[in-house]
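All protein chains but one are shown in place.
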Amino acid sequence: MSRETLARLLITCPDRPGIVAAVSTFLFNHGANITDLQQHSTDPEGGTFFMRLEFQTPHLDVSRGVLERAFAEAVAERFAMEWRFAYAEEPKKMALLVSRYDHALLEVLWRWSRGELPAKVSMVISNHPDLEPAVRAFGLPYHHVPVSKENKAEAEASILELLEGQADLVVLARYMQILSADFVSRFPHRIINIHHSFLPAFVGASPYRQAYERGVKLIGATAHYVTEELDQGPIIEQDVARVSHRHSVEDLVELGRDLERQVLARAVRWHLEDRIIVHGNKTVVFS
Amino acid sequence: MSRETLARLLITCPDRPGIVAAVSTFLFNHGANITDLQQHSTDPEGGTFFMRLEFQTPHLDVSRGVLERAFAEAVAERFAMEWRFAYAEEPKKMALLVSRYDHALLEVLWRWSRGELPAKVSMVISNHPDLEPAVRAFGLPYHHVPVSKENKAEAEASILELLEGQADLVVLARYMQILSADFVSRFPHRIINIHHSFLPAFVGASPYRQAYERGVKLIGATAHYVTEELDQGPIIEQDVARVSHRHSVEDLVELGRDLERQVLARAVRWHLEDRIIVHGNKTVVFS
Amino acid sequence: MSRETLARLLITCPDRPGIVAAVSTFLFNHGANITDLQQHSTDPEGGTFFMRLEFQTPHLDVSRGVLERAFAEAVAERFAMEWRFAYAEEPKKMALLVSRYDHALLEVLWRWSRGELPAKVSMVISNHPDLEPAVRAFGLPYHHVPVSKENKAEAEASILELLEGQADLVVLARYMQILSADFVSRFPHRIINIHHSFLPAFVGASPYRQAYERGVKLIGATAHYVTEELDQGPIIEQDVARVSHRHSVEDLVELGRDLERQVLARAVRWHLEDRIIVHGNKTVVFS
Partner (left out) sequence: MSRETLARLLITCPDRPGIVAAVSTFLFNHGANITDLQQHSTDPEGGTFFMRLEFQTPHLDVSRGVLERAFAEAVAERFAMEWRFAYAEEPKKMALLVSRYDHALLEVLWRWSRGELPAKVSMVISNHPDLEPAVRAFGLPYHHVPVSKENKAEAEASILELLEGQADLVVLARYMQILSADFVSRFPHRIINIHHSFLPAFVGASPYRQAYERGVKLIGATAHYVTEELDQGPIIEQDVARVSHRHSVEDLVELGRDLERQVLARAVRWHLEDRIIVHGNKTVVFS
């Protein structure tokens, strides 16, 4: 089984009998060897059905383009499917936005450089110059786009220009600027943010301080898709760490760094491997 | 080392040099053998200092009463301490309030019957008759006090009468009635509730449904002291369990039961063993 | 979707293209509505393929018996499958063996009485009389079969007689006798034991003492199928709890009880819901 010839098919449609049979028979008949299949239904009667398949392409009897058109006609239309094929040969282009904290960024770049994250990293953009040397060490372009109250719109325009055609996924690795609704709308469910709290607890600023003040016994981190509403987008992954009265706010920040690194890395990987389907404001993650 | 002759001393005071030396020397001089000592300071300069000591009483050179008076004069006054001694020989009286769900109640009673919880259980009170047989099987009194919109005040009065002198600790083991501010004020930091969410997320009703709707990837449970403000009291303990898109609201309720049992049992134990000091709206837990 | 009309199909066979298509098409054609499907392959080329399907039976066009025979002929033979159908209408018969510790037994019975474990509990057998009242409170038969060095073979014979036709699953809920190879062979992959360590660490006697002596920082519990080799059978589930230098052997035993309860309960549930396929000395668990 080769990584290079791996393909994935993601499907969302109204649930009804016969979907698995139709899809798997179609693929089998065209020489696609299914190597993984996961599915989920919110309710077999009147609910929504989700499926993720992995298959090998070497023995396909048609080209990819023909396969996709045939699938559209023979299967997708009949079941009113939203669907997409993805091919490991064509890894997603990933851009990262960061401010001054390096931990989330370096974790993602490290894992990428080790081959854990199947992406083509196109660039890192920051509103500060600080992390340029660390990024250059990975052989990656670094763009410094300063942001101030006055130039916010222009800065976003600059960033959009840089990202044009270069970002199937935008990762906010502790980027401390709030993106405009317009910016967000250009990348629907394609911007992943790491929030430093166990959402929906402690939305907004200084979540570690909020957690400290409330006296919680666990702190958390949340990776989510960015939507127009701040901190309200579909949650992809969360994790927590145990804390006690002995931890200061600074200790929470430090412990939280570890959570942020791990949670963001998992979410980015799942996105890159086409394991996430967004449904309403929630995610189905076939991890 | 004997469990029966164990004593505990809890102290809160402004931090300043010399506290540990003063307390430990006082106890040593009176024949108390310190077997455990935990302390915490919010800030050595101008902060608050907390300490919990365990010691053995067999070789005390004075009676407990004399020891306590001597401590007040010789040590506590000098350092402006709030303090209390507790003796394992005199276990706390514990009453439990419950509605229809039995899981939290049975977990506490089961652990108590095994000797894990050092308390004298005085009674179980419920607004429903359902759990009487299960409680009687433990050899415990069960009082059915129905509560309706109309009789709420009378019902509370009846409960207060039952608890009179019988409850150093009141445990709400999924008691589905909101207690009045007056009731709560009778038991300051002596009512423990188990809330079925990771507070402060999902306060109020139906937290599992709220968690389901928000699409969180972890659900939680929180044990806290009850104060006048609903779900806002000092948090004692929390824990979480991993969930996914595959879990229905009913699944969350079922997984949550396990969390509620464990979290409540830990909080009750720590209270009974005098491991908790409340400070403002937070807890110091010397677990 | 009804629980009563739920059916499950479990399959093991050499992996090769077309299995999913063949099985799902067969079921669809006979009116079975697939509501869950999980599969796994050790290697798509030359490996072993495993699949678990859940489906609804109300619209089957044939009787169960006819369906199964048709499946054997039309699908199973072609792919050299091992397979079995199971129906929620016919819950498994479960017998429990226990000695004196009640925690694992009561946990399973509690969950069963709440409807979490889809089984018909046929009986509890013990080599001690102690737990009879607790078991009778659940309305269940309790058989006391004393075991000594001298009567071991007879005792096993008595137990086998009691179990005859009454046990699709035997749960060893801290049963402190070692079963003979002959006994075990009567219930292949149908005896679940809870071992009080993180296997393969600390096999044999007194695992908590062994863990204490070695100074580990986590203790564990393991649920596994019993085979002729002591503590060597296929592992179903494991979990751990954090410990430190502060924990005595007795503390480890107490913490371990909680682990044992949870781990055994999960393993029993997965078995009863036909989520486990044994392959060699390992398990595939479609949880």
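So that you can tell them apart, the chains are marked A, B and C in the order they are listed, and the count of residues begins at 1 in each.
Everything below uses one rule, namely that a contact is a pair of C-beta atoms (placed from the backbone, for glycine too) under 8 Å apart; a residue touches a chain by one contact, two chains touch by 3 or more.
Computed from a predicted structure; not experimentally measured.
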Contact set of the excluded chain (shown chains only): A, B, C
Option from A:116, A:130 or A:154 whose C-beta touches the chain left out: A:116
Of C:53, C:95 or C:285, the one touching the omitted chain in the full complex: C:285
For chain B, residues in touch with the removed chain: 1, 17-18, 20-21, 24-25, 27-29, 33-39, 41, 43-45, 56
Chain A, residues in touch with the chain not shown (by the definition above): 103, 106, 110, 114, 116, 137, 254, 258, 262
Interface with the undisplayed chain - residues on chain C: 40, 50, 198-202, 214-218, 220, 234-240, 244-246, 281-285
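What we mean here is this: only the chains that are shown with their structure count from here on.
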Centroid distance [mean C-alpha coordinates] between chain B and chain A, Å: 42
Between chain B and chain C, centroid-to-centroid distance (C-alpha), Å: 37
Overlap residues in chain B, where contacts from two or more other chains coincide: none
